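To start, I am sharing the structure in question, which I have written as structure tokens.
All protein chains of the complex are present and in place, except for one that has been dropped.
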Amino acid sequence: MGLALGELAQRIGGQLQGDPDCRVTTVATLQEAGEGELSFLANPRYRKYLHGTRASAVILSAEHAGDCPTATITVTNPYAAWARAARLLAPPAGSRQGVHPGATIGSNCSIDATAWIGPQCIIEDDVTIAAGVQLQGSCFIGRGSRIGDETRLGPQVTVCYASVIGARAVIHPGVVIGGDGFGLANEDGHWIKVPQLGRVCIGDDVEIGANTTIDRGALGDTLVEDGVKLDNQVHIAHNVRIGRHTVVAGCTGISGSTDIGSHCRIGGGVGILGHLEIADHVTVTAMSLVTKSIPGPGMYSSGMPVQEHTAWNRNVGSFRELGELLKKLRRSGKHAGKSD
Amino acid sequence: MGLALGELAQRIGGQLQGDPDCRVTTVATLQEAGEGELSFLANPRYRKYLHGTRASAVILSAEHAGDCPTATITVTNPYAAWARAARLLAPPAGSRQGVHPGATIGSNCSIDATAWIGPQCIIEDDVTIAAGVQLQGSCFIGRGSRIGDETRLGPQVTVCYASVIGARAVIHPGVVIGGDGFGLANEDGHWIKVPQLGRVCIGDDVEIGANTTIDRGALGDTLVEDGVKLDNQVHIAHNVRIGRHTVVAGCTGISGSTDIGSHCRIGGGVGILGHLEIADHVTVTAMSLVTKSIPGPGMYSSGMPVQEHTAWNRNVGSFRELGELLKKLRRSGKHAGKSD
Partner (left out) sequence: MGLALGELAQRIGGQLQGDPDCRVTTVATLQEAGEGELSFLANPRYRKYLHGTRASAVILSAEHAGDCPTATITVTNPYAAWARAARLLAPPAGSRQGVHPGATIGSNCSIDATAWIGPQCIIEDDVTIAAGVQLQGSCFIGRGSRIGDETRLGPQVTVCYASVIGARAVIHPGVVIGGDGFGLANEDGHWIKVPQLGRVCIGDDVEIGANTTIDRGALGDTLVEDGVKLDNQVHIAHNVRIGRHTVVAGCTGISGSTDIGSHCRIGGGVGILGHLEIADHVTVTAMSLVTKSIPGPGMYSSGMPVQEHTAWNRNVGSFRELGELLKKLRRSGKHAGKSD
């Protein structure tokens, strides 16, 4: 069991300093790892634990290798190398095959023999489930939906009708894909529901966190492209597009018809208004509000950090009269200028 | 199949310019529509696509009709007319009737013969389900709850005991109605649970977005009145009242015992503190925080839009010393005044 360090270093593309035949069987933090355990150093915050570690080997960058009391595997990207190593030493739960007798399967479905449909799942008519798909239990897959190879759905996931999900997606519990968008027309003070007739289309290698919701398009589709990663409790409205390899952290809400580029990093708790265009390679930091399109790459912020409450209140008070005060001060500044 | 434009114009109350016998069978955007397809122009943002559209007919206001290369149906409210037309051309999935054998039904329930109880649903004792109600699957309806005519519940919806839901509601997947409110009494640093003994009462024609939660009252009820529309991931605390025809956009949280008037528009990501009174016809824009009652109609804001990160940081720095600075500047302004 486990892996010899020599083989491990080779498989993750690193340089081993140490005994290639020494075996590691599992993974742990620098502080907690012991004999036979592999650890890593990626975040400089944890460098202080390096010299005291009792791990059998540590994945790290060359600059820190000298401080490590044990075998090292040096790499250029320790966190990515760690991800690969951890997957080798702690593989995900094995796949199952077949249809649990407690599942409810509609007519005219195509379910690959290597897929697993867990207990209490409901598969409506005309659904296509590809090879190796894993539905853990109590999932609902609406009529006409398609789920690609090796995609995994946690419990209590809802996929509404006509949704398309690509290959190798990981969809955590409680996610809702394809609920109606919030489309309402006002008539004499009452709201009329606008039928939501589009779909949700999700690319390959997407991950979606627990209780996140992605609404179907009104006309046309809501698009989540390849490699996108969404954290928990994210809200994606109708007809949004999220470009390839963009990440969206928890509790963020993106309003309807907004188009987000590729390789963006949208921080936690962010709000983005509707009908905007956000360029590729844009970073928006935590709890910011985006009210206009962002035409080029860069980092954008409006999250206000806490202060001690009394100081905060005083500053808020000043803020609320800021427009007036600056007008006065500009005037007095001019006068002062004159007196020079 | 489809509808003749003459009949369509009549049913949505518009003026047809074009061949009344021409038929449309489906709907699409201005850019994508082709022969036999109906489109619309409501948001001026999309006017640029009008002159090039290949739709068979377009719903729009009279002022834009001249720019349209094809048949037009002019109306005073294109978005509302579109909602009606889309419903005629793309009717919602048909209703089903009966109780799926995989559902679990308690004792003393009254379930109308025209209702549908989908697979894996759990109906506890003493529940009343009215005519035409549709429970799509895996719904939980707690004891003593009542659901009104034609109301539709998506998969994985939970309705806790003694809840009352009106007619024609649309409740999307993952919604939780009637969970306990967050009622806690502090005693010597520990928190004691305060029993939550009220109900949730929801009026007619309400729509509730995916994964939204509405807590039951502590004493007395949480009220969501007729025609209210809640988006995804909204949080309504115990004993809140939401007045008729108010809309609440995604990720908004409303704290306990707050009373919100009718015809309000509460933007996405808003927070409203507890025990407040918000008047009718109040608009609160995205990511605002309401800390005091709002006695009259109007638009209220505190969402701060993003800036480029470095500029933002500089401004935040200034903000944090704002109280102090303005004090000094006021003083120097006075001195400057004296020197005039």
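Going by the order they are written in, the chains are A and B; count residues from 1 in each one.
Definition applied: a contact is a pair of C-beta atoms (placed from the backbone, for glycine too) under 8 Å apart; a residue touches a chain by one contact, two chains touch by 3 or more.
Since this is a predicted model, take the numbers as computed values, not measurements.
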Full-complex contact with the absent chain, from B:Gln120, B:Gln134 or B:Thr222: B:Gln120
Among A:Gly14, A:Gly209, A:Gly256 or A:Gly274, residue touching the chain not depicted: A:Gly209
Listed residues A:Ala4, A:Ala65, A:Ala80 or A:Ile105, member touching the removed chain: A:Ala80
Contacting the left-out chain in the complete assembly, out of B:Glu37, B:Glu150, B:Asp215 or B:Asp231: B:Asp215
Touching residues (missing chain, whole complex) on chain B: 104, 120, 122, 138, 140, 156, 158, 160-161, 174, 176, 179-180, 182-187, 189-195, 197, 211, 213, 215, 219-220, 233, 235, 237, 251, 253, 255, 271, 273, 275, 283-285, 288-292, 294, 298-302, 304-305, 307, 311, 314-315, 317-319, 322, 325, 328-329, 332-333, 335-336, 338-339
Hidden partner chain, residues of chain A it touches: 27-29, 32, 42-43, 45, 77, 79-80, 82-84, 86-87, 90, 92-93, 100, 102, 118-120, 136-138, 154-156, 170, 172-174, 207, 209-211, 227, 229, 231-233, 245, 247, 249-251, 263, 268-269, 286-287, 303-309, 312-313, 316, 319-320, 322-323, 326, 329, 333, 336-337, 339-340
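By definition in this document, only the chains that are shown with their structure count from here on.
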Chain A and chain B, separation of their C-alpha mean positions in angstrom: 25
